[in-house]
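Removed from the display is one protein chain of the complex; every other protein chain stays in position.
Let's turn to chain A:
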Amino acid sequence: MNFQSMILTLQQFWAEQGCINAQPYDTEKGAGTMNPMTYLRSLGPEPWKVAYVEPSRRPSDGRYGENPNRLYQHHQFQVIIKPSPDNIQELYLDSLKALGVDPLIHDIRFVEDNWENPTLGCAGLGWEVWLDGMEITQFTYFQQVGGMETNPVAVEITYGMERLASYIQDKENVFDLEYVEGMTYGDVYRQAEYEHSKYTFELSDAQMLFTLFNMYEQEAGRAANENLVFPAYDYVLKCSHTFNLLDARGAISVTERTGYITRVRNLARKVAAAYVEEREKLGFPLIKKEVEA
């Protein structure tokens, strides 16, 4: 199954489970969790079901397109369902079957992995799902988001698309994956991988990035003070990505690191709290919808 068919299959599968097929968010981010469709929507009492592909940038993982397994930008397929349904593990395993993975001829295991994202003040309990020893999915019950206890609890399923594809297509090198017929993953992404790696490690202007970080931070705070949740959050994401660029450049010492993470987390928390406030003002409209249905 090629890369594109895998995405289409998962979209179809989760759409049938009642998930909205949302589109990738248009601001750089390190993980699908940071998409407001997850970060914000998993807060508060309203039910929520969504599935989307998230291009995720990890500047320090860039390898100039030369490493068969590591990428500056990889793709996550993200599912969020709140409250977590009782049969969520079974649904997940069915989605693997839809991708052609037969559990009887493979070894599939749920291995403890407690996930944390200190930058966003998130913590959850769950597993890495192993397929013949390879981690293909992160499976998490959110316990805390933006520093707040979640209630009801959302479950997050994050498929690592490249890894899963390299297994399904039996390819050693991510760039050899078939994206669609006649077109490899490398054809689509290798140049960007090389250029982003070169920029990140060799060319990026740390002084400018520090300036940007401060500007983004200030703007996020200004918007958050006005309870403009979504614009404020966009700037939080920009802070986070700028921090990642600086970190990859080696411009931030170990001691300073904690300080920057704390600054981003404080903003993220503020935005999370403002989101819940604003939803409350609106009367948590999605709860009503569920009752009507």
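The criterion applied here is as follows: a residue touches a chain if its C-beta (ideal position, glycine included) is under 8 Å from a C-beta of that chain, and two chains touch if they have at least 3 such contacts; residues count from 1.
As a working rule, contacts and distances are computed from a predicted model.
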| item | value |
| --- | --- |
| Hidden chain of the complex, named as in its UniProt record, picked from "Carbohydrate ABC transporter substrate-binding protein, CUT1 family", "Luciferase-like domain-containing protein", "Peptide/nickel transport system permease protein" or "Glycine--tRNA ligase beta subunit" | "Glycine--tRNA ligase beta subunit" |
| Hidden-chain contact residue, picked from the options A:112, A:181 or A:202 | A:112 |
| Full-complex contact with the absent chain, from A:16, A:132, A:176 or A:205 | A:132 |
| Positions on chain A contacted by the hidden chain, ascending | 67-69, 83-86, 89, 93, 103-112, 114, 125, 127, 131-134, 141, 143, 150-153, 155, 166-167, 172, 253-256 |
